[in-house]
Every structure is written in C-alpha cells, then in structure tokens.
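Omission of a single protein chain aside, the complex is shown with its protein chains in their original locations.
For reference, chains read A and B in written order, and residue numbers begin at 1 within each chain.
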Amino acid sequence: MNNKPLRPLYIIPYGAWILFFVIAPIALIVYYSFFDLSGNFTFENYQNFFTSVYFKLTISSFWYAFLITFFSLLFAYPTAYFLTKTTHKQLWLLLIIIPSWINLLLKTYAFIGLLGLYGPVNAFLEMTGLGKQQLLFTDFSFVFVAVYIFIPFMILPIFNSLDKLSPALIDASYDLGANTWTTFRRVIFPLTLNGVKSGIQVVFIPALSLFMITRLIAGNKVITLGTAIEQQFLVTQNWGMGSTIAVFLILFMFIIMLVTSGSERGKTGNGKVK
Amino acid sequence: MGKLSKLPKIYLIIIFIILYAPIFYLIFYSFNSGGSMSNFESFTLDHYKAVFEDTRLIVILINTVVVALLSALVSTTIGVLGALAIVFMRNKAMRNAVLSLNNILIVSPDVIIGASFLILFTLVGIKLGFASVLISHIAFSIPIVVIMVLPKLQEMSPSLIDAALDLGASKRDILTRVIIPFIKPGIFAGFFLALTYSLDDFAVTFFVTGNGFSTLSVEIYSMARAGITLTINALTGLIFIVTVTLVIGYYFISRKAKTPIAGVRK
C-alpha cells in the first residue's frame, strides 16, 4: 500500500513524543547510571546490580509479574467472552472500567479493611465454616489485589477482538462437527491472539515495576525491582543506582518484546492462522 | 445480561461484585459519624456537607477531571496516529524497535518518569502547574492508547483498504471512512484507559506540579500521614454516583440516536 503522502502528517506528533518523552528521559537515565553518590563517573552501579540481592529481586519481580499476568488472563478471558454475549455489552464493559477511576490508594485502604481479620471476607469464611484466615500480608492478597488493579487492562483488548469475531466463522466450525472446546481452541482463541497479546503486554510490563501495593498489601514481604528503584531514588537519593536498575528493567522489557513479537500471527486477520 | 445462560451469569455477577466491593466499602463508611473506616457508629451526612463547604477540595477535584479529560483526549489522538504509523511500517525490525520505545514509559516506575519529566520541564523552562501536569499526563498515557489500538489495526484486512481504493476513495476517505470506524472500539478502549492512568497517577503529578496546582491523588497521598478523612470517602461516593449516572445516561442517549443500525447487527 502506497501511503507516502499521508505519512508525515500523522508521524509528527507521535515522533515528537518519542523524542522528547521517551528518548530524552532514557538518555538522562543512562547518563545518571554512570555516576556515584558524590557525582564521580563510575561503573560501580552496574557491578552492584550483579550482586545476589538484585538477582533475587529480579527473579521475584518476574515470578510475581508472571503470576499476576496469568491470573489476570485466566479471569479476564471468560469475563470478556461472556460480556460479548450480553445485551448491553458496551455498557457492561464501561462498568468494568469505572472502578479503575476511583483513587487507588483509597481502594487499597478499602482492601485492608475488606481482607482484614474482622472484615467481611473473613466473616464470610467463618460463616462457611472455613474459619478466620490471615489474608493480609500474604502472597495471596498481593496477587489478588494486583489482579484487581490490572484486570480491566486485560479485559478491554480481549473484548475488542472477541467482539468483532464473525459469528459465521463459529457457526461454520460447528457445522463442520467441532464441539465447543475445539471451536474455542481452534477458531476463537487464535483469532483473539492479538488482543490477548496486548493484554499481556499492558499487564506484565507494569507488573514488573509494581511498588505501592508491595508495601500496603504485602507488608513488604514481597519486594520487587520497582520497590528497589523507588527506595534508591527517594530515600537513599542514590539516583545513579536507581537509574541502573531502571536501565535493566528497560532491557528486560526489550527482551520480552523481542520474544513475544517473534510470531506475529493473526496479522492478516483472514482466519489464516498458522 | 439477556442472552446468557446461568453459569456465565453467575460468573459475571461475581466479577462485578469483586470489582465494586472496595468502592461500596468506601461509600459505606462515608456515612459513618465516627472518624474513621472502622467501627460504624451511626448514620450521618456530615461528611457530604463538608465536601461542599471545602472550596479547595472542589477546585482540586475540577483540576483532576479537566486534566484527565483533556489528557485522555490528546493522548488518544496522538496514540491513534502513532499506531497507524507503526502498523504501516514495512520494516519489521523498525516496527519492533518503535513498539519497544513505546512501552518504555509503561515499564518505568512512576518516580523515574516524574523525576525525569521534572528535569525536562525545568530545562526547557515550562512553568510548573496546570500545563506541566497536563503535558506529563498526555505523555504517559500515549503508550496505552497505542497498545489498545494496534490489535484492531492488525485485524483489519488489507483487502478492505484495497477495495476502497478500487472504488476511488481518497487517502483521507480511507482514513475517516474505513480505518477509523473499524478501529473505533480500540480508540475508545485507549481513551478510557488513558483516563484511568491520569486519574490514578500520583508520583508523576507530584513531581511536575507547582504554583498551587494540585490533583486529588496528590492530595489523598499526602493526607496518609495524618490520616485520610472521611470527607474524601464522601467525595469518592459523589464522584462514583455522578460517573455511573453519566455513563449510563450517555449510553442510552447515544443508543437511542442510532437504534436502527444497532438493530441490524446480529
């Protein structure tokens, strides 16, 4: 497709954004990462990153980001799927997003109350005979609240790709004798891969650098790279080390992008998957 | 939820209950005559009265809404153009590079974004306040829009555009009559999530604000040390009710306006 005449028009604002708000800050971060506390040029920050502490933090960040992404997808897909079957689907979709417009700190405080020993969740557990559980400050509550925060970001792109799915395709699949599961696995899911991929990106990537709820909900029993960066920047005021960790975080993200973009299937969207 | 059978219905109901539980919890305590989010003493509307008496809080609320709406609007525009640019790139390596650059702001912790934007603004000499906050919110919302629009663009079959070209459509027509309508769900998704990003942001706004300009997030976070008052709960309750009413109202009005078309679908 020859689109040359259109290009300059729409590439300018986006290009300017990349230049000023992506490349410039990155340059700044890389620059800072080569300086120590007293402002001398050094490679020490990079050496420090390869100590066991940061290795452990990296592993734990990836592990929790994986869990959060996995459970978000697990719960978001059926939600998106069922939503497309409702009568007022656009409205229901909006109602999924609205809770995310309420201040996060307030919602987190509410969760502290809800999941607390004397909160409604425990009251319910007691009623069912399961007994009181220590829910706060556990891996469970951390992943649960993180999934709560991210799930709209997963539902939206999946909903969008499911919504435009031609019903004829699904009917055809049934006509050819496929059962529900096969239809889902061979027809529906592959066609929504682009949406799923978008969802994974907008959940996994920010989950790597999650910080606030590591303290509020996990009581610092979960520590991520994001927490470490925040500490270095604000508390220790060691911008050099903070920047170094950020450089690695960005590198990890590049690697993830490279790996996930390896197979751009569904690109044509004609159902010619694989 | 008309067309659904029982099990999916229950599933959706549970999801909605979980999504709204913390919000109803906040609203419940906004009626508490006690001072905090525990030990419900007795029903009162005092906290709601306090909201309307606090001019500063109302100013901050309006600031927050204006920044959110405008930043979402502008970032959606730029993001859609960006997604178009990316999808029409022929070179795959180039496309991946730009996409990776696009995602950098998503992976960067807010403190870093805030600090580096602050440095940027002071270097360029932009006065801290409404403008710097708005620009920052636009900047960090663009990537989410791109990611929301991209899958729709990728799903669009090139034959659609070819067909339009064959029919003698101009480039402009193709954009406004073929591409944009097709990717509309992606555009709206991007817009709504940009709103989320803007309304939720604390750290970036904190760094780039100044001269008396403040948003609700900054205000709420700085209250944490001495205790968040129930006035904030009441405010949240009001925001919530207004938002839900607006959304539902708008939905049915816009639906009524185009029922004939909606009727044909499926």
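Keep in mind that, in the parts below, contacts are C-beta pairs under 8 Å (C-beta built on N, C-alpha and C of every residue); 3 or more make two chains touch, one makes a residue touch a chain.
The rule we apply is simple: contacts and distances are computed from a predicted model.
Visitor: Pick from "Spermidine/putrescine-binding periplasmic protein", "Formate dehydrogenase beta subunit", "SAM-dependent methyltransferase" or "NADH-quinone oxidoreductase subunit K" the UniProt protein name of the chain that isn't shown here.
Guide: Checked against "Spermidine/putrescine-binding periplasmic protein", "Formate dehydrogenase beta subunit", "SAM-dependent methyltransferase" or "NADH-quinone oxidoreductase subunit K": the hidden chain maps to "Spermidine/putrescine-binding periplasmic protein".
Visitor: May I ask which residue of B:I14, B:L45 or B:V66 touches the chain that does not appear here?
Guide: Final answer for the missing-chain contact: B:V66.
Visitor: Touching the absent chain in the whole complex: find that residue among B:A85, B:L105 or B:L118.
Guide: B:L118
Visitor: Any idea which of B:S5, B:S170, B:S222 or B:T245 touches the chain not displayed?
Guide: Answering carefully, the residue with contact to the hidden chain is B:S222.
Visitor: Give me the chain A residues in contact with the hidden chain, please.
Guide: 37, 53, 56, 109, 112-113, 116-118, 134, 136-137, 215-216, 218-221, 223, 228, 231, 234-238
Visitor: Using the touch rule from the top, list residues of chain B that touch the missing partner.
Guide: Chain B touches the missing chain through residues 34-39, 54-56, 58-59, 62-63, 65-66, 69-70, 72-73, 115, 118-119, 121-122, 127-128, 176-177, 180-181, 184, 187, 206-207, 209-212, 214, 218-229, 254.
Here is the rule we use: only the chains that are shown with their structure count from here on.
Visitor: Which of the residues in chain A come into contact with chain B in the complex?
Guide: Counting only chain A, the residues touching chain B are 1, 3, 5-7, 10-11, 13-15, 17-18, 20-26, 28-29, 75, 78-79, 82-83, 85-88, 90-92, 94-107, 109-111, 113-114, 120, 148, 151-153, 156-157, 159-161, 163-164, 167, 194-195, 197-198, 201-202, 205-206, 208-209, 211, 226, 229-230, 233-234, 239, 242-243, 246, 249-250, 252-254, 257-258, 261, 264, 266-270.
Visitor: Tell me, which parts of chain B touch chain A in their complex?
Guide: Chain B residues touching chain A: 1-4, 8-9, 11-12, 15-16, 18-23, 25-26, 37-38, 77-79, 81-82, 84-85, 88, 92, 96, 98-109, 111-113, 115-117, 119-120, 139-140, 142, 144, 147-148, 150-152, 154-159, 161-162, 171, 175, 185-186, 189, 192-193, 195-196, 199-200, 202, 216-217, 220-221, 224, 228, 232-233, 236, 239-240, 243-244, 247-248, 251, 266.
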